[in-house]
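Only one protein chain is missing from this complex, and each of the others stays in its spot.
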Amino acid sequence: MGMDSLILFSLFALFLPLAGFVVLIFFGNRLPREGDWVATGAVAVSFVLSLIIMFSKLATPDSVTATWAWVQMGNVPVLGGLTIELGILIDNLSSIMLVVVTLISLLVHVYSMGYMQGDSRYGRYFAYLGFFTFSMLGIVITHNLLMMYMFWELVGLSSYLLIGHYYEKKSASNAAIKAFVVNRIGDAGMFIGIMILFVHFATFSFDAIFGAVAAGDLPFASQAWLTAAGVLIFCGAIGKSAQFPLHVWLPDAMEGPTPVSALIHAATMVAAGVFLVARMFPILTADALLVIAYIGAATALLAATVAITQYDIKKVLAWSTISQLGYMILALGVGAYAAGFMHLVTHAAFKAGLFLGSGAVIYAMHAALHKQHDHQTDAQDIRNMGGLRGKMPVTYWTFLIFTLAISGIPLTSGFLSKDEILAGTLAFSTLNGHFLLPLTAFLVAGMTAFYMFRLVILTFHGKPSDKDRLSIIREAPGVMTVPLIVLATLSLFFFYSFNPLGASSGWLYQALERPASVVPEAIGPIAASVLYQAVSSVHTLVMILSIVIAVSGLAFAWLVYEKRSISADKMAAAMGPLYRGSYNKWYFDEMYQAVIVNGTLALTHISNWFDNRIIDGIVNGAATVTQGISKISGWIDYMFIDGLVNFLANFTGAIGMRLRKIQTGKVQNYLVFAVFGFLVIVFFFMAI
Amino acid sequence: MAEHIVESIYRFLPEIALTVTLVAAIVADLILKERNRNVAWVVLGGLAVTAVLVLRQIGWSESIFSDMIAVDPFAVFFKVVLLVAGLFIVLFSMKSRELEHNATRIGEYYMLLTGVIFGMFLMVGATNLLLMYLAFELTSISSYVLAGFTKSLRKSAEASMKYIIFGAISSGFLIYGISLLVGITGATDIYGVRDALQGGVEQQMALHIATIMIIVGFSYKITVVPFHFWAPDVYHGAPVTITTFLATASKIAGFAMMIRFFKISYVESGSVVASGSWELVEGVQWNVILAILAALTIMAANLMALWQENIKRLLAFSSIAHAGFILMGLVLLSDEGISAMMIYMAIYLFMNMGAFYVVMLVSNKLDTEWISDYEGLGHRSPFLGVAMAIFLVALAGFPPTAGFIAKVYIFGATINAGWIWLVAVAGLATVISLYYYVRVVRNMFLVDPAESDGPVILDSGSMTILVLLLIPVLLLGVYFSPIVEWAKHSVTMFGM
Amino acid sequence: MEFQIFGIGILTWIVFLPIVGMLIVLLLPNEQKNAIRWTAATVTGLQLVLAVVVTMIFDRTALGINDSNSFQFVEQFRWIVVEAVPWVGKIEIMYFMGIDGLSVLMVLLTALISVIGVISSWNIEKMVKGYFALYLLLVTGMMGVFVALDFFLFFIFWEVMLLPMYFLIGIWGGARREYAAIKFFIYTFVGGVLMLLVMLALYFSVAYTNEAGEQIHTFNLLHMMNAANYVEGSILYGLDTTWRYVAWLALFISFAIKVPLFPFHTWLPDAHVEAPTPISVILAGVLLKLGTYGMLRVLFPILPDATIFFMYLMASLGMISIIYGALCAMAQQDFKKLIAYSSISHMGIVMLGMAALNTQGTVGAVLQMFNHGTITAMLFLIVGVLYDRTSKRGVYDFGGIANQMPKYTGIAMVAMFAALGLPGLSGFVSELFSFLGAFDSFRWITIISVTGIVLTAAYILWTVQRVFLGSLSDVHKTLPDLTGRELLMFIPLAIIVIFLGVYPAPAIELMNASLSHLVDFVNGGMP
Partner (left out) sequence: MVFPEWLAEPGLNHFLVVSAILFSLGLLAVISRRNIIMVLMGIELILNSANLNFVAFSRYGALSLEGHMIALFVIIIAAAEAAIALAIALNIYNRFGSVDVEQISELKE
């Protein structure tokens, strides 16, 4: 099929969800079922289009781009004439991502029809879903950094809107703000990185920049700036993909409706960071990549340790998401490009599934609690569940499959990608001895298996926390279970590679061959060929290791929570501070609250106080103290009011007052002054 | 000789006309019924005739009565300005309730007024030190009487007393200085003085003292700090009409005489016409003193004005400050400076008179001079309020009023002459001045009137006078080339 | 380009229509409130139509700035002429108006905001006649500044704005109106005096030789931009002299006060808080732009050497304003005051972009001027709507408005997120270009400034949360949603904000040529 039609399709795929959004915003209330079918239909169509695009793209090796002039600026000193272009780029990466996004989005749309039934802002919810899909697709198919950044912010907005869907709840709106602001921090870094590249290369387009760098033209002719640019742009990824140290927003984001968590905060948006790194891969220097790798590893470990002790079903999944994202970032960092991105795809499927599954459980719990007129019990706390297996079979079995996948048990998609990542990491360390990376990777693999099965067991196995509640638990309706089944099948290996033990032979892995790095040899990453050499040499070992680790993690969980032969509480007690730290997410929120948030607030108060007292004071004659929330204690106020507020105008005024007194009304005093003046002049005059 | 006398008399017609008016006023006062009005009309007529005669003099440049008086563009400019002032004052006086109630024998009032104007005519023309002194005293003495004319009022009496004591001393300084100067140079007319100085005199010390004493004498007339002390009290105590007259006309006349004296007797002859800037006769750096005095005046007056409660005192200080602004022009030693001064004075005349006239109308209607009583005036009589606002804004120097043009020219000339520090002081002072001008505006508009006080109705006459004053203040703001042209061509004096 | 109506140039029409309106208003009797309102509406409406026409037929390729031939809709005739006397050369003051890429958008903005201001003044009942008379006078002043090409004319319009503003705040303002009014007045007057002094210094330094070969002193801005016209030995003669630096600083301060730039900004919060809504709208929408516009029109091209010398000073002040304004905004509880401080922050971005002295920066800055005009106008109208209904302004006084007033919330979201710099809305584009330009010239200053966008996000979102999200208190259960009149003022602005966010090219093309030329000229250091 022709290039132009490909572009045309992708444009349709991009703008249909937006159209749906517009329709719903303006006419949502007048449409039947508040127009959910409009949104779903739109996404469905763009899913089909995406499929077509992907297949036709994968058929041909070369990628397709189309550009449109957005802004033209006349002779720019330094830069010469400047045209800023919008454009789309269809290559393997983007076409695959297109399908992933639209597919998950479609499933979530369908699922939401059941889950969000009777919500007060049902239509608005679907509108936002559409808007999100649009912005996410924008990130995927853009061919330049500018659009990337713009859509980057837009997904931020839609995530903000959806997290805050239940905005009557303070916690929800807080979480929304937290998500947006924390992301903004990352974005600021990304923006600076973009500026570095743009100011030097006078273009935003990936190809153009890569081309220039390949030609040996570095930003400000310095390798340091190139590395800086890479790392700064990666800051965007840190924010979006909830990497350490900006990971704090994602757990809170669970305030949003569960399908949203599945779509945005598990499968797609949070993966955007990984996508960004993959996109920028060619110009990332070895140093930049190392930073990325370590951040990934740190995140993976940190999140896993927290996930172990959480009780809120969604929180556990959230932390596991962070951990898995860390995996992907780590993979890209060590240069296992294909593995990392493949994990993105597989993870999208089973993690979305996990969330939707948990959604089903929560849905059921809510229904049950509602029947019991119980409004205290937390529907999301796994301690209130247990034994649901029999009541919600579909959910249970699908959930089990997803869990196996995420734990990296063979025959699942998760095994394929995770195995590749571990291999890549190990190979990397064998090449330059960063052995911490593989160590963490394997450790995390084990922990993942452990906490995921802990979750499954506590939720579905064991004895129920409340008999009669269990008796009234019902399986979720079809619209919700069907997506689960679809995703479950997608979590099996054969979709990705017919060899259950090796991804590298699969089409996906093939399609995602790592782009050549364009940075100068000296500072470039390890060449792909070298890396793959090492990978193949360690591969078998890794496979065995990973299986063993996964299974042992599983078994351990079984012992602790199913058999109860090891007391979890005893363990916790033994762990002591470690347990508390993990349970409290290592106090990151408290730390940030104490240092950054309060620091900023203090700063705002100080500057506000400064404004009202000092600056205003210096010029402000009318000594009335303006309002404002300066928290500085009263007596300082007084000191400064007296000291500074009256400064200038009151000062002149005061002089006026004094001077006025000269006018005593006694004519003879006047004469004295006059004569005095006369004498002064005389002396002055004699002086000169 | 004889024909010179005749010639001179012919050139002297305006002054003669004034004298005739004076006599006519006396006669009218004696014979006519219902005097106040009629005497006023007689004086108005006389002034009108004088005006015609003065206008005939435009373009002349003569010295008459053997170098006693010069009839030159410079003098004519000021005569016209003074006549305008005189006309308005007479009109004001006809409207003034204060005079009606507290003054007896109003006829004499108009007579004296004419006398003062006559004295001022001499002041602007005089080129002989003796005549200068006589003119100076003529105006002063009649002013003393006028200041105390409502003698039934304590404040008026006090004003006149302070005025005469201070004035007499200052005139003492003046004449003493003159005596020294005359003695050193051996000449009584300023041309002679200049020639002598150019020849060089040995008693520099005496010369300096003489100069300073003369400066002191003038400074009192034009209210320069620290010789201004009489002004606030006198302006406060005297009848509004006279206050207005003192604040405008007599100040302007004083400036005219001062300018002529310094420009002719202390400046190298022939140095002027070529380039606009002058060279001083060696020895006396009098312009430095003036610079300092100007700066002092501007700052002090504006600061003292800040807290005034009485509108007349406020305007008194403001007019002192303006004297400081005007004085800047003389410091520059250039015709540009002089023309700027003339422009300033011409414009200052209208805006200041306007402000004082509003004050008079208010005290006619509400019988108060306190700024606090102006609250809500803008709502009670929009026309009066707006007019006052415009005059004050003009005094503050806002475009598009004439006051702005005045400042533009004086500041411009000062900058051009390189006296940056002086203009900086002036700029700062302008900002300070805004405070107290706006305070009045604020009271008039930003405060709502109490229910009790109803609207203030003006009679058509007062309205007309106000409009007559408003027109130049606004018109000269947007189209000012006539006044500028005229001033520029009026800086030429006889004998330069 | 020429364009006349009844033989009078279109710019004169645009500038003086409001004056005509004012006279009509003054002639109408006090009781005829609606007649007065409609007069104002009609006049400003006509003005807007003319402004749109001008923008439509504006030639995007003409340079302008210092080249008198390429200005458009020029109207020039001698206004004040004083013939030469031996000691002072001939003097000319021109009635000289014209627009180029720099001013055309500002003219459009002014006209637009004026109309919207009138609409939002509709429910003012106190002394309607005086209000609209002053309002129209103010509009003339603003419009005049944007089209004047003679410094004297420029200055007159500049000062003419002061008094009406003083009264509009002082009579129709809130509780502490007098304080705010006098504060505004004094501040701006200080600026005015400084400008006056510099103007005079320039005037005496600049003299061009006309056909007849006579030296003519002039206030013509374009002549002041030509080094050849500086009289040898005059105070501002030569390049990079101390006096030129002093003059630059004085002029800069006089403009910076209007912008307002840290540390000359403290009049703004009070003025905004006390002013009635329409006046806040005018203040934020147009008045603040006068400062930055003045810098680009007067300061940069006339004193390019000093401008380059002080580049970093400007950039630093811009940076401080961005961060500082955002921080202060975050500390506010008064909705209006919060927006006032956000204005300081956003105008800081304009300053930063201008200081970069390159095309992206300058284009970004001017675009930001326009966008900030529309966005902040919306924000103040938004506050006004709530204030009209509840006469409350505290950020904490509300909550849950979103459920009660969906239309209103929708509009508010557009404005808020535009202010936050969200891509797809106009604010983003201009900030983007400003920063891109600035980064080209000053790396670290820009990097620090960029952190401002985080703070902005924070305070905007907090405001949104406090006012619109959360649960609705019972007292607000009855709040009506936007009325037709209110929608009438919001919709156009919202459309502009979105359109320019998606496709800014039309606006940028308007100014592109002129600004590039300006930048070249300034960097060339006055050939």
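Per-chain residue numbering starts at 1, and chain names A, B and C are given in the order in which the chains are listed.
Criterion: contacts are C-beta pairs under 8 Å (C-beta built on N, C-alpha and C of every residue); 3 or more make two chains touch, one makes a residue touch a chain.
Because the structure is predicted, anything quoted here is derived from the model rather than measured.
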item: Chains on display which the left-out chain touches in the complete complex; value: A, B
item: Options B:122, B:180 or B:408, residue touching the unrepresented chain; value: B:180
item: From B:119, B:237, B:354 or B:378, residue that would touch the chain that is not displayed; value: B:237
item: Among B:141, B:377, B:394 or B:476, residue touching the chain not depicted; value: B:141
item: Omitted-chain contact residue, chosen from B:168, B:288 or B:467; value: B:168
item: Touch list for chain A against the chain that is not drawn; value: 660-661, 663-668, 671-672, 675
item: Positions on chain B contacted by the hidden chain, ascending; value: 130, 133-134, 137, 141, 144-145, 148, 151, 154-155, 157-162, 164-165, 168-169, 171-172, 175-176, 178-180, 182-188, 232-233, 236-237
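Rule of thumb we're sticking to: only the chains that are shown with their structure count from here on.
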item: Length of the line joining the C-alpha centres of chain A and chain B, rounded to whole Å; value: 79
item: Distance from the mean Cα position of chain C to that of chain B, given in whole angstrom; value: 43
item: Rounded Å distance, chain A centre to chain C centre (Cα mean); value: 39
item: Contacts with two or more other chains, residues of chain B listed in rising order; value: 435
item: Interface hub residues of chain C, defined as touching at least two other chains; value: 182, 186
item: Parts of chain B lying in touch with chain A, wherever the complex brings them together; value: 161-162, 165-166, 169-170, 173, 205, 208-209, 212-213, 215-216, 220, 225-227, 229-230, 232-233, 285, 288-289, 292, 300, 303-308, 432, 435
item: Contact footprint of chain A on chain C as seen in their complex; value: 176, 179, 182-183, 186-187, 263, 265-266, 269-270, 324, 327-328, 330-334, 358-360, 363, 400, 402, 410, 417, 422-424, 428-429, 432, 435-436, 439-440, 446-447, 450-451, 453-455, 457-458, 461-462, 465, 469-471, 503-505, 508-509, 512-513, 516, 519-520, 523
item: Interface residues, chain C side, partner chain B - complex; value: 79-83, 85-88, 91, 155-156, 159-160, 162-163, 166-167, 170-171, 177-178, 181-182, 185-186, 189-190, 193-194, 196-197, 200-201, 203-204, 235
